[in-house]
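For this view, one protein chain was removed and the others were kept in their places.
Up next, chain A:
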Amino acid sequence: MTLLHAQARLRDAATGELLGGAELAGRVSGVAKELADLPSGVLFLRVGLDLTSVLRYLGAFEAGRAVALLDPSQDREVLDGLVSRFRPAAVLGIEDEPAPGYSQDWVREDADGVAPHPDLAVMLPTSGSTGNPKFVRLSRSAILANADAIAEVLGIDSDEVAPTSLPLHYSYGMSVLNSHLRKGATVLLEGSGVVARPFWDAVTRYGVTSLAGVPYHYEMLRRLRFDPAKYPSLRTLTQAGGKLRTELVSEFNDKMRAVGGQMFVMYGQTEAAPRMATVPSERLAEKLGSAGPALPGGTFAIRDEDGNEIAEAGVAGEVVYRGPNVMMGYAESEAELALGDETGGVLVTGDLGYLDEDGFLYITGRLKRIGKVFGNRVNLDDLEQIVKGFGAAAAVPAGDKVVVFLDRADKDTCKQAAKVLSETLHMHVTGFDVRPAEGFPQLPSGKIDYRSLEAQV
């Protein structure tokens, strides 16, 4: 089983080059052969939105070599930490001075390494963890099952042309690539993003048919007064990576419907490779605010505080997902590469929600202290730790951003703290709204009253 359908094509927007059929298959197996000769261990791939990166990813998958996808702009310090913890066979897509124990072209000099479990195909960083990221371990069958289920619910066929509007080390971006290649569609490799002229020129020139975005993309598209009538080929929008305001869901759904197009709202987590639910486009208006029913092959259950499953519709609890796309587990170091499946296909999501009588999921909150910054999950307690040098902090989610209250801080200190958060977590500084506070509201227990802080934002 392979990711690459015989008709799949890759188009490089920068050069116009189109690669498909036997030529693409040949290039991928060429890379696969080179990768097969590397020492034992996981491969680290700094994956950009370019042909070389994608060929390496596909080559690794083809060669049956576990590959961890990394942000190409990640700080060297963070990369060095990961290299020493995971001892990858090689780091691909880097030109820096090699780390100790690595040759000039970043191949590990010590031939001995932990052999990854044979089912392990892809590792993705869990977004937003502080300086010490861990990986989600995804099996080959989970990746393929999820690509197929996504393609089924979105109706992806070989006529589709999808641009890389999201990074490939981000699970949603990876799944757009996988689900299209798997069905013989075309993936357009474009790196400038939805706010830039080259992107929209490429949409027209190469007949882009769909666009994937997280909530902030939709905020941008609204600001840009996106008009699908101007792009006659573009008829499908998909949205995941956090809850989009329902007014915007309605607005974009109406816009797409008016031109005979469709909009899909979806729900997932990296731990599920990543998709778990999609609202059928024709029911979006009627099910506003829902994340949709489970994908084909998956099921949702809601658990109460004692861990018992709630059978009644409309009663909220913790969302549990079961399906063939659930991760094998996490990995924090090299030894864990060898582990097999630890989840048994069950993912306890940490999200709170309920199912309606039609089995549509509605997410109502988070069990853990988690926020989202431009679609990336961040642990709010970690944020407080990162800025503790500036004073006591209390972080709360605020849509696509987080607000961090900093006790007795002045404006300048807040600015510096935002910068430190941005640099540590590698996310844009405007995602961190750091505000001065005079003490924090407290619960009778003496703990910070986060609910009342959330009400202030």
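To be clear about the criterion, a residue touches a chain if its C-beta (ideal position, glycine included) is under 8 Å from a C-beta of that chain, and two chains touch if they have at least 3 such contacts; residues count from 1.
In the analysis below, contacts and distances are computed from a predicted model.
Per its UniProt record, the hidden chain corresponds to "Acyl carrier protein" from the list "Sarcosine oxidase subunit gamma", "Acyl carrier protein", "Outer membrane lipid asymmetry maintenance protein MlaD" or "ABC transporter permease". Contact with the chain that does not appear here is found for just one residue of A:G81, A:G193 or A:P436, A:G193.
In the complete complex, the hidden chain is touched by one of A:L51, A:M220 or A:A398, namely A:M220. The chain not shown here is touched by just one of A:A258, A:V429 or A:L443, and that residue is A:V429. Contact with the omitted chain, checked across A:K33, A:R76 or A:K415, is made by A:K415. Touch with the hidden chain on the side of chain A covers residues 73, 192-197, 199-200, 216, 219-220, 223-225, 374, 415, 418-419, 422, 428-431.
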